[in-house]
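Here the complex is missing a single protein chain, while all its other protein chains stay put.
After this line comes chain A, so read on.
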Amino acid sequence: MPQPPRLNAVALISPQNHPILIRTFQKGDELKYHYVAHTSLDVIEERTSGKTKPTECYLGLLYVMDDVAAYGYITPLKVKIVIALALTDSVVRDADVVMIFKALHMAFYEAVSNPFLKLDGVSESTADYSPYQAVGSMKWKRLRQAVDEIHRALCAYAP
């Protein structure tokens, strides 16, 4: 029976490379995963702006650092999702990782659709109207809770 992949951290990054939410599931390691998210951005940039542009949203394994493996996903609307999985001996199947990403994308979609986000938006101009900043702020709990629920589901999930 293979072990389910262990999720250490989740990072959501806006199309303009602003961090939306960085959620870690290990106490005291927040800074490390901020660093992981930053480094992943460079790899994502490299993969998506190269000569052969990828057509898949799932970018696969980005890199491995110490005991974590970073996986990347970019939605067609250019929101980047990075997850850090604990490096274990068990095989990590791409299908499982894609499912985690799909779940995260849905969680993000549902949180960002909140019509009340716009009310305290920074800029009123519609040209650069972006609720991305607001959705990850401390004031709105929805995204945080959804990400936590995915983490819980993954812990209980046996492929």
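The rule we apply is simple: contacts are C-beta pairs under 8 Å (C-beta built on N, C-alpha and C of every residue); 3 or more make two chains touch, one makes a residue touch a chain; residues count from 1.
Please note the rule applied: contacts and distances are computed from a predicted model.
S.K.: For the chain that is missing from this picture, which UniProt protein name fits: "Trafficking protein particle complex subunit 6B", "Exosome complex exonuclease RRP44 homolog A", "Cytochrome B pre-mRNA-processing protein 6" or "Large ribosomal subunit protein uL15m"?
M.R.: "Trafficking protein particle complex subunit 6B"
S.K.: If the hidden chain were put back, which of A:E30, A:E46 or A:E149 would touch it?
M.R.: Of the listed residues, the one touching the omitted chain is A:E149.
S.K.: Spell out, residue by residue, where the missing chain touches chain A.
M.R.: 15, 48, 53-57, 74-78, 99-100, 102-103, 105-109, 112-113, 115, 118, 126-129, 149-150, 153-154, 156-157
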